[in-house]
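Note that this complex is displayed minus one protein chain, with the remaining chains in position.
Let's turn to chain A:
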Amino acid sequence: MLKCRTVWRTLAPLARTSSTVCRQNARRAGLNNGRLPACVPAAHMSTAPAGGGRENQLYVLLVGATCVGGAIYAYRTVKGDSQRYQDRIDEISSRPLKTFTEEPATPTQSEPPAAPSPAEPSPPAPDAEILAPIETADLPSADEPVIEASPEEAAEPPVVEPEPSPPSEPTPAELTEPVADSESPAAESAAAAKPAEPQLEAVTESGDASPASHKVSSHTPYLLIGGGTASFAAARSIRARDPGARVLIVTDELVPPYMRPPLSKELWFSDDPSVTETLRFKQWNGKERSIYFQPPSFYINAEELGSAENGGVAVLTGKKVVHMDVRGNKIKLDDDTEISYDKCLIATGGVPRNLQVIERAGEEVMKRTTLFRKVEDFKSLDKVSRNVKSITIIGGGFLGSELACALGRRSTESDLEVIQMYPEKGNMGKVLPEYLSNWTTEKVKKEGVKIISEALVKSVVSKDDKLEIQLKDGRLVKTDHIVAAVGLEPNVDLAKSAGLEVDSDFGGFRVNAELQARSNIWVAGDAACFYDIRLGRRRVEHHDHAVVSGRLAGENMTGANKPYWHQSMFWSDLGPDVGYEAIGIVDSSLPTVGVFAKATAKDTPKAATEESGTGIRSESETEHTASSPVASSAPSPTGVQHKDEYGKGVIFYLRDKVVVGIILWNVFNRMPIARKIIKDGEEHADLNEVAKLFNIHDD
């Protein structure tokens, strides 16, 4: 079949011209060369009248030579093609075994392949099984990469091609060859002169994505990359909506999913000396819980995931995803294991940023620097704080201020010096309007923190076992240990291999309003730069956003097709007197309107939790989502009249006269109202009237 077609293709033009020539010849009776075969590209300029025998002979010779030359050329091309093809097949066959159990895809190869329907997972063979999947090699969906390579060939009858690294077993190999045979003609038909190479190249490309490995790969319907809050929320959402779903979480951390906020807050206030081991914290009302979302018994083993009757959530710890093959719907781990998926969530979060001056400062300085993010960072910082005399926190945002307050509290018990330095004028300078930022800074100072504001670090050196921080304005700060809390770099390592777009303004993977990056890939949490229908494109690094976006991604992975709509909130506590909840875009560069009442003893975070009878304010906030919003109405006692005491109130952040962000300052359990105002997106003439909705004087 091959030979006929190639021969035909190569000789078709020859054939055409020769047929016209023959006809012309026939018309010009008088030239009858029996020796000339019919297919001769004879370009006769003129036909000599009868009698030009000599010239005729010359012509005959020339034509004959051309014909022979043409035939030789054609023969060699065809031979070379088939040889090259054979070489390719041999090379592929020599590659080691790589197979998956992929669901039998319906032969939709003529269209750009969509993911196989997730609703009915093929009986997933656990890792060890190879043989069973091989049998289904005749209709694997792994051929999709190849199909994608030649979408123009859609006209061709669907060609089913096996995975580029055919197994070494004899039976499947036989399967491979005849099937592979058919792929070349498909290529040929697309481009006449082009050999089967592009097709095969595409095959080998995706083959290259799965390099030589002797680990067995496996398949999971739902793959969640990253083991943090967003991932866990998605897992829960998927399990709730897809009965019996099998969810695999892959994380490079060594522990199952946990919540991050207590690492810089509650865990530091625990009285338990073994808190670094138990990671349990007591809430205001005495209730204790672990930072882990669920105890280990909640999860099932990754090996059992395939066979679990009702599915479950498995966590693969200590594994990093290093490569993502979107066309093949599979990922590769750092131990060369490959896992294929139907739907994938990328929830890789981020990595703490560091100051360049510290990175360049050398080993001694780096040894004494903490980049705070994970459980082990908490453990090490806790240890450090008990053993050194002075800690400096660089950074005046949420994390820096919370850690400063937490360590400041500790400094009252020991003789630990806690310094906090940042380039802004006051704590939370990028979030709170200046007057409030200044007020907050005073409160932080009261927690025992030495504040150095408007500080830009010029250099850090290690001298006599201490660190010397030189500031640009000349000030020198000597300390034992540095905590750098200068922001988060979203982890987009997979963008390159996966071919995903990265946002240049906000960082992170660029996704649409439904958190989708590509057909079967969603992104949630810190790493997602998404389109918020109300507030525009943004990237949010807060806990509740991770929960909300993770849930939404899980819903969309199970077919919900909902955009980001429920606005997430965030909160912060700076000591026992200052606590706020916020929602939307809270950027201090925006014009603000703050409406304040006087503070009473009842308006503290502590009081709020005792009042609502729940442990953490985020709990009480989400409880509200299940019941209708109610502003509590206990009468508040009259307090002292302090004009500049920003005890409690509401601050509106405006963009083009529309409220885009709200801070509830020491006012709790009102988040649903704030959410509603942002959702409406209306222009309100008098924000004092809007503030009335919050009943800030009540409890």
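Everything below uses one rule, namely that contacts are C-beta pairs under 8 Å (C-beta built on N, C-alpha and C of every residue); 3 or more make two chains touch, one makes a residue touch a chain; residues count from 1.
Everything below uses one rule, namely that contacts and distances are computed from a predicted model.
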item: Omitted chain, identified by the protein name its UniProt record gives, among "Adrenocorticotropic hormone receptor", "Acyl carrier protein", "Coiled-coil-helix-coiled-coil-helix domain containing 4b" or "BHLH domain-containing protein"; value: "Coiled-coil-helix-coiled-coil-helix domain containing 4b"
item: Omitted-chain contact residue, chosen from A:Gln57, A:Gln86 or A:Asn688; value: A:Asn688
item: From A:Lys389, A:Lys496, A:Lys562 or A:Lys657, residue that would touch the chain that is not displayed; value: A:Lys562
item: Touch residues of chain A, complete complex, unshown partner; value: 229, 233, 235-241, 243-244, 259, 280, 285-290, 293-295, 297-298, 300, 310, 312-313, 433-435, 543-544, 547, 551, 554-555, 562-563, 565-566, 590-598, 613-616, 618-619, 622-629, 636, 643, 672-673, 675-677, 679-680, 682, 684, 686, 688-693, 695-697
